[in-house]
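Shown below is the structure under consideration.
For chain A:
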Amino acid sequence: MMMKHRSHPLWKAFVVHRISGLALALFLPIHFIVLGLALEGAESLNSALRFSELPFVKAAEVFLVLLLAVHLLGGIRILILELTQLSWDQRALSRSAFGLSVAIAGIFLWSAV
Partner candidate 1 sequence: MTYQTITTDILILGSGGAGLFAALHAKKQNPNLSVTIAVKGLLGKCGCTRMVQGGYNVALAPGDSVERHFMDTIEGGKWLPHQEMAWTLCKTAPERIRELENELGCFFDRNPDGSIHQKAFAGQTFDRTVHKGDLTGIEIIGRLMEQVHARGVQKLEEHRAIELIRSTSDGRIAGVLMIDMRSGEFIVVRAKAVLMATGGGPTMYRYHTPSGDKSMDGLAMALRAGLTLRDMEMVQFHPTGLLGGEGTRMTGTVLEEGLRGAGGHLLNGQKERFMFKYDERGERATRDIVSRGIYEEMRSGHASPLGGVYISMGHLGPETVAKKFAGMVKRCADCGFDLAGGLVEVVPTAHYLMGGVIVSPDTRTEVPGLFVAGEDAGGAHGSNRLGGNGVANSTVFGGIAGDEMAKEVASIASHAELDTQGIDRAMERALYPLSLNGGSIHEIREDLLNTMWEHVGVMRTADALQRGLTKIRALRLELQSTGVALKARSFNMAWHEWLNLESLIETSEVICLSAIARDNSRGAHFREDFPEAGDFESSFFTTATLANSQYDVGRRPVEFTRVKPGESLLTSEELETEGAAT
Partner candidate 2 sequence: MIDARLYLLQRLTAIAMLPLIATHLILMIFAINGGLTAEEILGRTQGSIGWALFYGSFVLFAAVHGAIGFRTILYEWFIPNSRVCSIASIALLITLIGLGLRAVYAVTL
């Protein structure tokens, strides 16, 4: 079936928001487990954190920050639409939100290396 009805920007924004939310929800338990290692003393947390020095883990972290930023800013866009009477252009908003998220992830990457 042709899916061209999904080719407009706000449908894409919806998917991005959904995937980012889902990814966050699924990542959080892992994040919590890592932090929970502190219970076994600083050493084991440290070893977990050392693991996070690995480049690909770093990359994953940057990606996570991106997800968080994308979801946060995308969420703000939705909240503006739903909870306020501001009739701002949703397409423009979603574009800016995405751009800003990439910038935030960039800053994070820059500060991490």
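In this text, contacts are C-beta pairs under 8 Å (C-beta built on N, C-alpha and C of every residue); 3 or more make two chains touch, one makes a residue touch a chain; residues count from 1.
Inclusion criterion for the candidates: all candidates are chains of the complex that A comes from, given by their letters.
Only a predicted model underlies this, so the values are computations on that prediction, with no experimental measurement involved.
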item: For chain A, as assembled in this complex, the candidate in touch from 1 or 2; value: 2
item: Complex contact set, residues of chain A against candidate 2; value: 18, 21-22, 24-25, 28-29, 31-39, 42-43, 45-46, 49, 52-53, 65, 68-69, 72, 75-76, 79, 82-83, 104, 107-108, 111-112
